[in-house]
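A protein chain is absent from this complex, but the other protein chains hold their places.
On to chain A.
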């Protein structure tokens, strides 16, 4: 036995939270807004928040409920209004800021007379979360390597070149890119142009290949590529056949040229721009000359190239010298310069001949040059930058080989390439993650990746785009994170040195460069200083007023990012951002899973107190904004502005999603409502876009949130219930208790240890149903434990903790189900939900088979009266109990008699103590609704048989014995309230009176002089509750009356009866009347009258009853007791359930329950069964029941109770025939509940009634007195039967044919033939819709001219209804029909 019987106070969470608010939370808010200025800063409002006081409520709870008022206190704060200019105090005094609704002792609020509950909210905790982008398509490596279709290369071709893809002449398919392979340029047409294409293509292909990081594939691809080159040599028009080495040289050559050009140029440009402005013009002229070359494709001859090259050589030489002079000691430049030197040397060393040779082989066909020019990245470079690059390229022809082959060179230039290569390796295949920073107040901040096309030219030139990290504070506002950091004044060096993954943002590491000028690392992306010169709205994220992490946020962030910031720092810091960036990049490349947002360590509960605190903050912020926008002119001050806080509070209590009308059907429902945890509401989830993951059960829910109790339907999983033992800690995380286990011994001394979800993951925790011996040692050798959200088995010595109770996992309502471990989860869910719907019965019984929680639920539900102090009962009557406490004080407890609950059930207290009885503090003095003798008693124990009976229990229908009717077994009391408003304004002036014209005496005999029905009257449908008359105005009067009035003056005013009558199908006894008066100058006038009507509802056919295991059904028939099957001792069965309701629903618990029930009934004993009893051995539940049945059969000497051949089944005898049924039948005592879905509330019929104004179709629903919808499928049925006339009737006069239905009604009344139906409105709508899409539709009337001829007459259907004709739609009142 590992459970402790003492459970925590079930509504502690709510009460503690509210007390915290009153004691601390309110204070915090008040101090935060202690000084408020107006617009001019002349007036200062000072709130002395520390000295607030609460004034005793005006209305007590009972009076507030009765008078539809609030149960609230006045929050009074000393307020000083000070004129700062004059330094004078304008106003000082105790100022009532708001009326704060007060929580009752049962954790409810009384707002407008009805009890409301503020449901706790579960929200994502403030902190930082990393998530993998879900909808981001993972970039396919392969796809990115090969350019898709050849046609995409079109842009690379000189314009005007024909571009044909011949189909008849298929290209030899190339292995890498199929698409590319099939399209080829028509080689027969123009070999020269052909070459552009192929060279371009080959270049592109190579480019893709070279990006592949995986080296074996790379080699393979290159080989393939070379093969391809060889294959297509013809098309390339190479003069000679290229051998492999030449090809590879070609490739390397390309590769290097690009790299070098860019790099060199960058450096060059930088230095050049900085110190040699003059040269630029010169440079530009060159550029121009180069650029002004006629069309590149054909006029660029070798000669010109030579000319240019020599030009460049000179230039480079010149610049080189300049640079050398200037930056000789610039380390950064050294490699480049030396390189440059070498190139130049090579050139000057008259290697030109050799070079030419090679270049001729390659470059005689000048087109290869164009390949470079057309490369988009290059294009840009050439467009804006120096033309000089032509030079090095040619010069370097030999160089790459040299450069690459020498290991020393490679080492020398390692840094240039290393960074790049490592970047590619590191980041190229990264996943995309997003970091979401949730502050306590303020919008969410997201950090994510985004493609940036503005790449620093340092980069490998061919790449067009690169991912960078952006920060996003709302849907639109986003910017690169580097901008933000620089904007805040951080230097590149600072950023770089603080980031672990600086190479994601920077090419170089700062410490590798020692020079002055390149002290800063080189950013990967182009950062225009314009973008971060000004401080943008992003800087708000460091401002506590806009973004506040709060205590929890700081705690969570420190935890997640391993930071050690002071936990009083409530704002975001740079350190946070650096850590976030590092973590984000690390995650992206390591591709580990992100944070689990559904884990309970990342979700916290916001209870009443905190919600109220937030509310106050919002209210005060509104106030500050309001005061700040106005100037205080008059002396009176804008103290009235403080109303805004009250308005905010009122709005929250009245209409917030979390402030809910309390479910008061029975004590259990009100208790669970207060323990409910909603994921919806402001700041929570939006119901429309919620993934399944949020609704799912999570391993961390164990012992915290019930996996069973949640509503069915759209809210499934979003609204949950706190488990029995869970509690909410100060930070708002849910904790659940465990016993410590050390060396296999359960340490049960002292209090259990409460663990939150994040801590729990690190321990091996055994479930509660592990058996221990008397010395608290675990007895099993292998113990299943939960560890890091997984199940493993370990030896007892490794167990760290053990759960304290098997019902720790489930909610209060679920824990009331005995044997629920034998039920399917879905049915257990229904069972726990249906218990909340059960109506308190007039006579309720405690369950024979319970779970032992009934007592505590009854105590904590707040529906009983609990003694406030110990003492002796002095007197007990139905209205009050007086307890004489030991202190000598006499305390009078007033009982609630027949009060209406929110769900129109009856709340009634019945004393259970006797005079002279000793009372302990907290002891229950009365029974409440659904509470009998200190225990929850929602239903009745009835004898149930599982057998079919004449098909009357087909599809879950239920047969009951009439005993349940006449013995009031399932009789409940319902109290309805009717609000009757008396309108009194300028137009209408209603009066309540007994003097109503044209009524017989019997109709008004129960009204008092004011015209209100007397207490204790039994009212039937149509009876007057409040007699009202209204003076007829002119338009309603007959013409002759008008004439009379005109002649004789205004005396002849008539009155009209507007009395409030009992609605159809409602009856009952008037138990209470409340009148609300309004004081006018002369006298009191009635404003509103509430009449309470109580009715006793016996169970009847159509009512819904259910067991606790989700076995629900509708009563189909009530059988006389002699017809019911009876037990071998003559007892007729009470309820017959369908046995087919069990196997498919898998709620076997009901069978266990009913069998143990009958055993308990026979033994006159009750059982408390805690679920999960398998810890005592296999099949313990079954063994227990067999044992108890056998015991009962022996003790009562009734052998039929236990038949060893079919245990639990009995031979039943048919009450009608007296014969035994063929097979033994399962019979038992089950605990059944009557649910609040009663036929009386649902039954409804309509002949005629109101119609919708727009569609002219009948309204729907009982409340509107609507009709039954005759839907699509019903129409099909009629169509299937060919019931044409019925269908026509339903679609015309019974629906929206206005004229038709009026005429039909008149015809029926007059007894004439029913006229032909007209055109329904919906047909007119159809016509108009067809017209609206441009169809010329018109309607014609066909009339016979004579026998053979007929003519057509166009009819305008829309106009046929003449509004002047004054035939209004018939109402339910026949009086208005004119004949």
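Rule of thumb we're sticking to: a contact is a pair of C-beta atoms (placed from the backbone, for glycine too) under 8 Å apart; a residue touches a chain by one contact, two chains touch by 3 or more; residues count from 1.
The criterion applied here is as follows: contacts and distances are computed from a predicted model.
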Protein name (UniProt record) of the chain left out of view, among "DNA replication complex GINS protein PSF3", "DNA-directed RNA polymerase subunit alpha", "NTF2 domain-containing protein" or "Ubiquitin-activating enzyme E1-like": "DNA-directed RNA polymerase subunit alpha"
Selected from A:1122, A:1223 or A:1338 as touching the chain missing from the view: A:1122
Absent-chain contact - pick from A:9, A:712 or A:879: A:879
Identified contact with the non-displayed chain, of A:30, A:685, A:924 or A:1071: A:1071
Hidden partner chain, touching residue among A:910, A:994 or A:1262: A:910
Of A:590, A:781, A:1144 or A:1217, the one touching the omitted chain in the full complex: A:1217
For chain A, the residues touching the chain missing from this view: 842-843, 875-879, 897-898, 908, 910-911, 915, 962, 965-968, 973, 998, 1015-1016, 1018, 1020, 1067, 1069-1071, 1094, 1096, 1098, 1120-1122, 1126, 1128-1132, 1215, 1217-1219, 1309, 1311, 1374, 1379
